[in-house]
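Everything on this sheet refers to the single structure shown next.
With one protein chain withheld, the remaining protein chains of the complex are depicted in position.
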Amino acid sequence: MTREPTVAEQSHPNYVKVWGVLVALLAVSVVGPMFEIKLVTLVTAFGVAILKAYLVARNFMHLHIERRYVTYLLVGMVALMLLLFAGVAPDVMKHEGHQWKNEAAQKVVRDAAPAAKVH
Amino acid sequence: MLTRYVEAASSYAQDIDGLITLITVLVGFWFLVAQAVLFGLIFRFRAKQGVKAQYISGEEKSQKRWVTIPHMLVLVCDVFIIVGAVRVWTDVKQTLPPADHTVRIVSQQWAWTFIQPGPDGKLDTEDDIKTIDELHVKEGATYHFQLLSRDVLHSFSVPAFRLKQDAVPGRLITGWFKPTRPGAYDIQCAEICGIGHGIMAARLFVETPEEHQKWMEKLSPVARAPTPQAEAEQENTPPAEGASAGAGAE
Amino acid sequence: MSASAPAGTDSSAPHGHPEEGFFRKYLWSTDHKIIAMQYLLTGMAMALIGGFTVYAFRMQVAFPGESVPGFGQVTPGAYNALVTSHGTVMIFWVAMPVLIAAFGNYLIPLMIGCDDMVFPRLNRLSYQIFLLSAVVFIATFFVDGGAFGGAWTAYPPLSTKPEYSLTPLGAPLWLIAVALEFVAFLIGGINFVTTVMNSRAPGMKMFDVPIVVWMIIAASILFMASIGPLIAGAMMMLMDQLAGTHFYDPTQGGDPVLWQHLFWFFGHPEVYVVLFPALGIVAEVITVFARKKLFAYKTVLYTAIGTCVLSFFVWAHHQFVAGIDPRMANVFSVTTLLISVPIAEMLFVFIATLYGGSIRLATPMLWALAFLVEFLLGGVTGIFLGASAADIYFHDTYFVVAHFHYTFFPIAFIAVFAGLTYWFPKMFGRMMNETLGKIHFWGTVIPFNFIFIPLFITGASGDHRRIYNYNHFPDLARPELQDLRVLATVALVVLLAFQLVFLVNFFWSMRKGRKAEANPWKANTLEWAAASPPPHGNFAELPTVYRGPYEYSVPDRPDDYWPQHMPG
Partner (left out) sequence: MKPIATTRSATGIPTGRLAVWWVMASEIVIFGGLLAAYVMHRLGHPEWSNQAIHTNTWLGALNTLVLLTSSLFAVLAHQAAEHGEGRKAARLLLATAGGALVFLVVKSFEWSHEIAAGYTLTSNTFWSFYYTAAGLHAVHVIAGLVIMLVVAADAAKNRELQRVELIGLYWHFVDIVWIFLFPLLYIAK
């Protein structure tokens, strides 16, 4: 079943170059956290991860030339996960709240050896 | 309105019953209107010989008004209910009035254990009074309860008090109630907790201050006697986490 | 969006099929209609199990301690297993397969004018995984320790620790069965959505698609979006049960409340997943039997999409008193009361459709109208539970049970009977018997109210759910409450008995019913353009669509219907 040449034919990014950028970003995300600075770690590790995900999605998955609602669908699902996190974190992440205390979890945190360095 | 089915024996029972009455009125009105319109239309527009149905797209403003106006009114009723609900909820679940007494409620697979401070008024002291499946409280006093579970989810539910709070293993949940009518009321478990869930019945006795005092004296001197003392001692260590497997009913 | 495939290939005669034996034709078929029948019959068989389990434990509640005829002595462990199995079977193995998979598989290709689903083999695979899940679930009754007894919500630690649930094999098997069912519906859902998005008949624009197809698609998308976290949660629970991890054990860094959140994040969209197909069926039946255009088609569509989005913001109203932070309850109470508004609007639209109609009370229409009547009470009593403070009293009482039966019973039975009696002529080429239909209708709807109105009252009086024997509670052992429980059980037995009338009518008419022509109800949608029952490949000539599905009683036209595929 031959495919008629899609409009993507012309706007194919140079894949090897994109790959190079991704590898460079990988190096950044490995080196960054070595400085033990919390903010630097956050930016290099997680910021870079989001950037790499964007590059793969845009250039390798051709989302930039795909129908717009496909991107809305995928981003919508990610937003749903943030909503889940927002709704559940006050109960699971925190071990204390309004008129309740998660004593067992607090005990687990207290008993563990003091963290070498707080992440 | 709810008191026709269950007694109101705590201070906030009236607030919750009032909210339920408000909801019944608002929701009942819309229910009856909708049913009346529905049956009216069925009867009015039943198939008659030679009468064709009308062609109404419902897209024009004038036609859609028939749906959007009730739609808005329902929204307005919802706002009233929300305001009522949030107000009562903050009184019952989000504020802790100063406590005259505190009781620790320990739920486990298939029994309720109540630990009340003895005459010295402080928990975790020798003279604590520990009762199984029986809770004696004084009418008119504000009680804080510390609710915890030793094994699975349970739920401390006193219908007469309009009180319900799940006991989650690992969590200590505080709440309050203030008994207002002497009498004996049911305590039920409202969260399925295994084969004994249906037999986890306990009784809650609301006594006048004098009766309560008599009960306290009757129990605490007896509690001085060695045997229950040692037993109370052993039981009284703060609730061990990771409770022993499936402790049978006391 | 014109169809890119050239029209020529569309109208070619459907590809012929070599003559197939019984196995290939019925058990190994990739024809969407056969797969729909497989889902329907499996769903009906599981409904018998669901019916039997509720009979057994209701008899125990009404006549505590006595041996139940047909079951024997109901022990506390058996009671919990029966309650759990009733809930699980009725939602996962009756409501979802019949409403989404059976009606979806049967109607979608026919109503959008194409010959089959886009992935026929994947469609067959999803049924086979579903059948496997049903078999695994039935196996839980026979493993030692008995079936899982921790309610269909399977809250840990009761569900993860065998020493608490006392069903070491029942719990993991239950979870595996439910997980398999999720996989089946994930695969099925993707098939449905892709088919409707891509394979609509030429000329069928977005607003020419019948509401029932839209609703089944909305249900599939809602299911796919909400099931993810629960699949992750189920995997974590399975490892807690079998591999000894501690995801839900608070003393080892886990949290039981996490499962409740993951479960209800799926749980509430799930009730709309089963509600939407039912609303779609009711919309189709009402418009045909009132000979009226659906009132405000776009409003129904946008309200449905609005409900889908809003349904992800309400889940914690199941957990007001479950140990979540009380401040969160206010947020969820507001969103819960807001979501009752679009549902109310959809019901208003269906009622408004009746205005100016010419209503013929054939059996399908009776069922559709009964759905509106009963579902109104179901929706209305939800407000009591959505208001956080009132839920303190009503949570986990029989008031909640009565509320969700006034929504689930119309969804899973009344709407399904409306759909079955309406599409029976298309499925089997024969009409169902009207008198038997009416006997079954009144014999179901009247007892149904006599079951759950008493349960509203016992619930308001303090009856809690899943209690084995109410005599243990002095306040509840009052004779007038016990009479209500007995009344509910007797009404249940009457209701179950009348279902025999339906089974007789269903299987007898399949062979002996009056012959039905292609369009017995004079409806507009495309499935009535095919023969009854449609051959493999559905249409002799694939239809082209010229107008919307609800052009009934168009002024200055001789007959009061105008099929979608009829040119100008």
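To keep things simple, chains are lettered A, B and C as they appear, and every chain counts its residues starting from 1.
Heads up, the rule we're going with is that a contact is a pair of C-beta atoms (placed from the backbone, for glycine too) under 8 Å apart; a residue touches a chain by one contact, two chains touch by 3 or more.
Just so we're clear, the structure is a prediction, and the values are computed from it rather than from any experiment.
Listed by label, the shown chains that the missing chain touches in the whole complex are A, C. Only one residue from C:V136, C:A177 or C:L262 touches the chain missing from this view: C:L262. Subunit A meets the missing chain through residues 1-3, 5-6, 8-9, 12, 15-16, 18-19, 22-23, 26, 29-30, 33, 41, 45-46, 48-49, 52-53, 56-57, 59-61, 66-67, 70, 73-74, 77-78, 80-81, 84-85, 88-89, 92-95, 105, 108-109, 112-119.
Where subunit C meets the omitted chain, the residues involved are 1, 3-5, 9-10, 12, 14-15, 109, 114-120, 186, 189-191, 193-195, 197-200, 204, 224-233, 235-236, 239, 243-247, 252-255, 258, 262, 537, 542.
Rule of thumb we're sticking to: only the chains that are shown with their structure count from here on.
Arrangement of the chains shown, judged by which pairs touch: all-to-all, with no pair of chains left without contact.
Chain pair with the highest count of contacting C-beta pairs: B-C.
Separating the CA-averaged centres of subunit A and subunit C is a span of 36 Å. Computed from the mean C-alpha positions, the centre of subunit A lies at a distance of 42 Å from the centre of subunit B.
Subunit B has residues 93-94, 169-171, 173, 241 in contact with two or more other chains.
Counting partner chains per residue, subunit A has residues 98-100, 102, 104-105, 107 touching two or more of them.
Subunit A contributes residues 98-105, 107 to its touches with subunit B in the complex.
Of all residues in subunit B, those touching subunit A in their complex are 93-94, 96, 148, 169-175, 241.
Those residues of subunit C lying in contact with subunit B across their complex are 75-77, 79-80, 149-151, 155, 157-158, 161, 163-166, 250-251, 255-257, 290-299, 321-323, 326-327, 329-330, 333-334, 337-338, 340-341, 344-345, 347-349, 351-361, 369, 372-373, 376-377, 380-381, 383-384, 387-390, 392-393, 395-397, 457, 460-462, 464-469, 472-476, 552-555, 560.
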